[in-house]
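For this depiction, one protein chain was excluded, whereas all remaining protein chains were kept in their positions.
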Amino acid sequence: MKISGSYFLPLPPEQAYQRLQDSQVLAEAMPGCESLDKIGEDEYRMKMKMALASLSGNFDGKVRITEQSPPNSFKLMVEGSGKVGFMKGEGLLKFTPKDAGTEVSYEGDVQVGGTIAAVGQRLIDGTAKMMIKRFFDKVAA
Amino acid sequence: MIPQQFEYSAPKTLDEALGLLAEGARPLAGGMSLIPMMKLRLSNPEHLVDLGRIKDLSYIREQGTVIHIGATTTHHDVESSPLLRGKCPLLAETASHIGDVQVRNMGTIGGSVAHADPAADYPAALQALEAKIVLKGAKSERTVSAADFFVDTFTTALESGEIVREVIVPVDGSGTGTSYQKVLQPASGFAIVGIAVRVRKQGDKVAMARIGVTGLSNRAFRATAAEKALEGRSGSPAEIQAVAALVGQGVDANSDLHASADYRLHLASVYAAKALAVALGRIA
Partner (left out) sequence: MATTTITKTEKLVGKRIRRREDPRLITGTATYVDDIKMPGMLYAAILRSPHAAAKIRSIDISKAKALKGVHAVFVGEDTKNAGAVPCGASLPGLRVPHHNVLAIDRVYLVGHPVAVVVATDRYIARDGVELIEVDYEVENAVADPEKALAPGAHAVHPQWPDNVAFTFHQEGGDVTKAFAEADVIVKQRIVSQRLIPNSMETRGVVADWHAADRTMNLYTSTQAPHLVRSLVAQILGLEENRFRVVAPEVGGGFGAKIQTYAEEILLAWISMKLQKPVKWIESRRENFLCTIHGRGHVDFYEIAAKRDGTITGIKLKIIQDLGAYFTVLTPAIPTLSVLMMPGLYRTPSISADIVGAFTNCTPTDAYRGAGRPEATHGIERMVDMVAAELKMDPAEIRLKNFVRNEEFPFPTATGLVYDSGDYSAPLKKAMEMAGYDKLRKEQVEARKQGRYMGIGLCAYGEICAFGPSPATPAGGWESATVKIEPSGQVTVLTGISPHGQGEETTFAQIVGDELGVGIDDVLVVHGDTSMVPYGIGTFGSRSTAVGGTALYFALQDLKATIKKFGEMLLESDDVTFAGGQCTCNKSGKSIGVKGIAAAAYRAMKLPPNTGPGLVATHFWEPPNFTFPFGAHLVVTEVNGETGDVSIKRYIAIDDCGNILNPLIVDGQVHGGVAQGIGQALWEQAVYDDNGQLVTGEFMDYTMPRAHMMPWIESGHTITPTPVNPLGVKGVGEAGTIGASPAVVNSVVDALSPLGVRHLDMPLTPEKLWKLISAGRNA
């Protein structure tokens, strides 16, 4: 599934770019993130506990940052798998100065597999949007 | 289709239930959403508290200008209640659109509201009715408006340990016309779009318009721009069309296999027009 959107951060592009690569910020902002441990250059191991309505599940996964072009763009990849299935999100984040801040636009792809893909079809779009919004809200905070 | 092991309690009193919930148990009402998720092991609660045996949690009572509906009141009870059909017909009509007969016999208003599925039927009506939702925890009770209750996809104002205790809807006297119109997703029965309309006229002008929308986006909401545009007008067919077109304005619409965002927005406008026309026509 394709995803795209944008979010305004009240920071100059350089800072916005930095903030979105800060593992501490990522750990706090990623919905459900319980731990984020560096395992390599721009690569982290992540444990997540997702809870949405009655759905809940633990995911084990990775976060990876690639194609860095500071302060213009980088690629963020998040993947996780658990008993209920797996998910993989990949997005190119672009940073454009706007009104004394930065517009962060993203464009990418979300893949979901396993039971959640088969029964959650009608909710994947909305849930992805909600997670992304929560993420940026935290990043901005 | 086999759930994990879980503990099950069926207390007789609300206090007992709230005590267990405060310890981390999860509430079970009609189970129409929770149990399928448990069978698929997408939901694995360790302890379920069945609210169905609690005395005096299933009721429909008129009190002055409002009607109180207990949390475990089934959709069927709402749909078939003479009191609601007479004095809050929008809620009864909406209940009749939920799922199928089996779901309506088991599912409850409290469960549906607390679950806050973005495509559930009740939330549209509750928004249009400006309903109040009473939330009860072990040591607290508070009342929030429907507008504040439905926060996001499956996300409500409920705090952990709290349950929906009752829903309070206004008595709609004569002079009010209502309608719920729904585009059904044929596989699941959920709303692709559901529009609840409640209108009142003074003379030949619309004095009050409330439009609740479900299925279109991340949560049920009130289409306030459309409401404002109708108030003060006569509700002519041309006005209805113009007002209906505002319902989806600025909304980040959902998209899935059954309906793209564009189609959903289009349906919202078509069904809003339908609901407005029916509701205006029903003003006695």
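Lettered A and B in written order, each chain numbered from 1.
The working rule: a residue touches a chain if its C-beta (ideal position, glycine included) is under 8 Å from a C-beta of that chain, and two chains touch if they have at least 3 such contacts.
Computed from a predicted model, the values in this text were never measured in an experiment.
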item	value
Contact partner of the left-out chain, one of B:H68, B:R85, B:R233 or B:H266	B:H266
Among A:I3, A:V119 or A:A140, the residue in touch with the chain that has been omitted	A:V119
Hidden partner chain, residues of chain A it touches	1, 81, 83, 85-86, 111-115, 117-119, 121-122
Residues from chain B at the interface with the omitted partner, ascending	1-2, 4-5, 40-41, 183, 186-188, 257-260, 263, 266-267, 270
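Definition applied: only the chains that are shown with their structure count from here on.
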item	value
Centre-to-centre distance between chain B and chain A (centres being mean Cα positions), rounded to whole Å	31
Contacting residues of chain B [partner chain A, same complex]	26, 33-34, 37-38, 40-45, 115-119, 152-155, 185, 188, 190, 217-218, 252, 254-258
List of chain A residues in touch with chain B within their complex	52-57, 83-84, 115-116, 119-127, 129-130
